[in-house]
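With one protein chain held back, the other chains of the complex are shown just where they sit.
Coming up: chain A.
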Amino acid sequence: MNPLLAQLLSKGRFRLSVGILLLVVAFAVLGPMLDTRNPLFAVGGRYDPPSANAILGTDVIGNDVFLQLMHGLGTSLKIGLIAGLVATAIGVLIGTLAGFLGGVVDEILMGLTNVVITIPTIVILILLSVALESRTLVSLALIIGVTSWPWTARAIRAQTASLRVREHVDVARLSGAGTFSIILWEILPYMFSYIFMAFVLQLASAILSEAALSLLGLGPDNTISLGKMLQFAIQGEAIRTGAYWAFLPPTLLLTVISFALLLLQSSLDEVFNPRLRRA
């Protein structure tokens, strides 16, 4: 077996985080297959406590919280996945070009990066929610992705700048390879683990961004997500009325997902970054 993989599998933190994530994904994917009821359809009254009818009770309009949790988790994961991929892709593109080309290109791209860092996602979202007819899952994910790439771009730029002075890059240039070919074949393979770790962090932060934006009423329309569950709970005064089952499950689920993703990232970091390796 690959020695890095063996090393990863021997780490308790890695196994724990992957185990949690598999359970979470299975809940989101298999749950709706086994229980095909519509989560946006009322099954009881306002804040019915957990019972045999609805094992996690009902929310403010009588929807089944457990059913909403399964579907909401799916939406949150999809948004996280799309936003994470978009942010990582833009970050890698900008970071490698800036780091590899240097000079004026570097200054322009890093200037752009710093400008984007200073624009809060919420401002863009409020502006877009005014402009757009409806916010879909995809448009929300794209907005999160397009505003959260700068940290990845900075990190990738630093990595690229240190990789481009290696001799194998000179050998590739002397063999006639162009800029894009060198970035693709000589630089990116060396950063693969690093990019994957950046993606894991982007995924975690995108899921939390969705929750934050939905909480403010800027979530996706006509669907349920973990953030929207929290929004309904707060608007429906679940906290004041003591309907803990309406807000605790999505909160705990969000906490568990972020915890597992950060744990995964740190265990990957320890294996791929030899300086962090413990004796």
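By our rule, a contact is a pair of C-beta atoms (placed from the backbone, for glycine too) under 8 Å apart; a residue touches a chain by one contact, two chains touch by 3 or more; residues count from 1.
Definition applied: contacts and distances are computed from a predicted model.
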item: Which of "Ion-translocating oxidoreductase complex subunit C", "cytochrome-c oxidase", "Oligopeptide transport ATP-binding protein OppF" or "Peptide ABC transporter" matches, in UniProt, the chain that is not displayed; value: "Oligopeptide transport ATP-binding protein OppF"
item: Residue among A:Glu186, A:Glu210 or A:Glu270 touching the omitted chain; value: A:Glu186
item: Options A:Leu81, A:Ala177 or A:Ile234, residue touching the unrepresented chain; value: A:Ala177
item: Touch residues of chain A, complete complex, unshown partner; value: 166-168, 170-177, 185-186, 189-190
